[in-house]
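Left out: one protein chain. Kept in place: all the others.
Showing chain A:
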Amino acid sequence: SFSLGPGAGQDVGRSCILVSIAGKNVMLDCGMHMGYNDDRRFPDFSYITQNGRLTDFLDCVIISHFHLDHCGALPYFSEMVGYDGPIYMTHPTKAICPILLEDYRKITVDKKGETNFFTSQMIKDCMKKVVAVHLHQTVQVDEELEIKAYYAGHVLGAAMFQIKVGCESVVYTGDYNMTPDRHLGAAWIDKCRPDLLISESTYATTIRDSKRCRERDFLKKVHETVERGGKVLIPVFALGRAQELCILLETFWERMNLKAPIYFSTGLTEKANHYYKLFITWTNQKIRKTFVQRNMFEFKHIKAFDRAYADNPGPMVVFATPGMLHAGQSLQIFRKWAGNEKNMVIMPGYCVQGTVGHKILSGQRKLEMEGRQILEVKMQVEYMSFSAHADAKGIMQLIRQAEPRNVLLVHGEAKKMEFLKQKIEQEFHVNCYMPANGETTTIFTNPSIPVDISLGLLKRETAIGLLPDAKKPKLMHGTLIMKDNSFRLVSPEQALKELGLAEHQLRFTCRVHIQDPRKEHETGLRVYNHLKAILKDYSVQHLPDGSITVESILIQATAHSEDQGTKVLLVSWTYQDEELGSYLTALLKKGLPQSTA
């Protein structure tokens, strides 16, 4: 059985799931909520153990990918709350995760001046506890618990994890993407038939259009603007989509032989690009195949941005952070370029209410900036959504691939999940759960119990009857010995020997009365002929002493001591032959056919 708690649930923002599987406790992701600035941003770890150390309780922690809502609370958890056990993540995640944590720490502590936050040293210490895993590598956490990572798309290094104890298993998807994009492939899992699949459900009620149209639109817009001599501003967050768009533009520039410069704001992104270059095996087919000639992340057309370039004449494309135009470089450039109708800004992602990004997307053309300054937006504003989560179809596809026995939806809105849950139950006929935050779900499994069997017995038993068939259960005779927490199936003889017992035979005997005036041996012959005619598949023998054997069952005909017209058939069988024996008796009780005379 499993149980789950405490973070995530029906909420997009903070992932933290606790799974107990066959006595092992595993924490899946350790995210933080970006929307809060107080204690609520981290999961409540006291929920796990009221008193006692986390290390004793948890067997391991698994981080699916480097987004802060999946790993942001990790230093707090391991260093401040205290956890010394192993933390598992993939190599790219291990490489990029500390950069993001450090960046986040800087913003919170250095800019906002908060105290009681984790320090740089804590991030370093925390990362020392991390064990990196490869794709499809089975990692033995301890003797019973093993984990295995599968490719998940979404961002570089994102993985789905299979957690297995004995024959019970859980698959946790983290965030995943079932459609390939320009730099990453699609999530893939084998038919591992887990007892439970924990899936994200961000887009539970959406079926998305083909990516190609969006890409084409995006490229067309950029191309047209550049041809007109305009400047294009693309506000992005440093990691993930930014790289996808870079690849997209880079290849387009290459293909179309364009000359206009493309710039990328420096800093975090440069560092991240470096890792993208290194982890080529984690990218999509095209990049993997061509990197021998040229690493696609070694951009030919995309150069580092300098503040002074914004005033350069002529067309250019600039990627700048942050993505919602609320501060920093992207906002500065926006203010410079907003006045010219030839220019364009493309918002590649969602914008939170209150940001400049949100305002211009909702159609405001006059913005009030700080200092009562009015900025008139003449430049074109475009919205392009490039999301890397699986849509409803993708989620269903993954379920089809993995064939789980139960599904649990997390990381989504309750109302939307309800729809998907209903669909899953309808299509796959499996149970689907959607626990709320902090709620524990218990799922009962039918664990199969392995039993050791001696080869001799196995061979002997399979030799009887037809070939073993994978689809049908097969009946076996043997003795089950339960000893020292292990199960063994041995032959009766061996069991007796081991237990020092003598063998006893159990025989059933039955008398059947038949009206037959003839002599005993004639009756015997008639019975023999009758049985021979009916039991074609068995060996029926007529012995010289007048008795009949059917396999190992003995039948003897004797005259009734009182009435010579009645013959008594003595049927005797051992308990192993109970089935055949009772069948025979029933058969004989019906009497012999008259014609056999």
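Following the convention adopted for this analysis, a residue touches a chain if its C-beta (ideal position, glycine included) is under 8 Å from a C-beta of that chain, and two chains touch if they have at least 3 such contacts; residues count from 1.
Here, contacts and distances are computed from a predicted model.
**Student:** Which one, "Proteasome subunit beta", "Cell cycle control protein 50A", "Integrator complex subunit 4" or "Transcription initiation factor TFIID subunit 5", is the UniProt name for the chain you do not see?
**Tutor:** UniProt lists the chain that is not shown as "Integrator complex subunit 4".
**Student:** Which residue, A:His91, A:Lys124, A:Lys271 or A:Lys286, contacts the hidden chain when the whole complex is considered?
**Tutor:** Of the candidates A:His91, A:Lys124, A:Lys271 or A:Lys286, A:Lys286 is in touch with the missing chain.
**Student:** Give the residue, chosen from A:Arg14, A:His154, A:Lys416 or A:His542, that touches the chain omitted from the document.
**Tutor:** Looking across A:Arg14, A:His154, A:Lys416 or A:His542, the contact with the absent chain belongs to A:Lys416.
**Student:** Where the complex has a chain not shown, which of A:Asp209, A:Asp311, A:Asp545 or A:Glu579 is the residue touching it?
**Tutor:** A:Asp209
**Student:** For a quick check of understanding: of A:Leu54, A:Val165 or A:Ala186, which residue touches the chain that isn't displayed?
**Tutor:** Touches the omitted chain: A:Ala186.
**Student:** Any idea which of A:Gln380, A:Asn437 or A:Thr558 touches the chain not displayed?
**Tutor:** Missing-chain contact among the listed residues: A:Gln380.
**Student:** Determine and list the chain A residues touching the chain excluded from the picture.
**Tutor:** 179-180, 182, 185-186, 188-191, 205-217, 219-221, 223, 251, 254-257, 284-286, 361-363, 380-383, 392-393, 396-397, 400-401, 416, 419, 422-423, 427, 467-471
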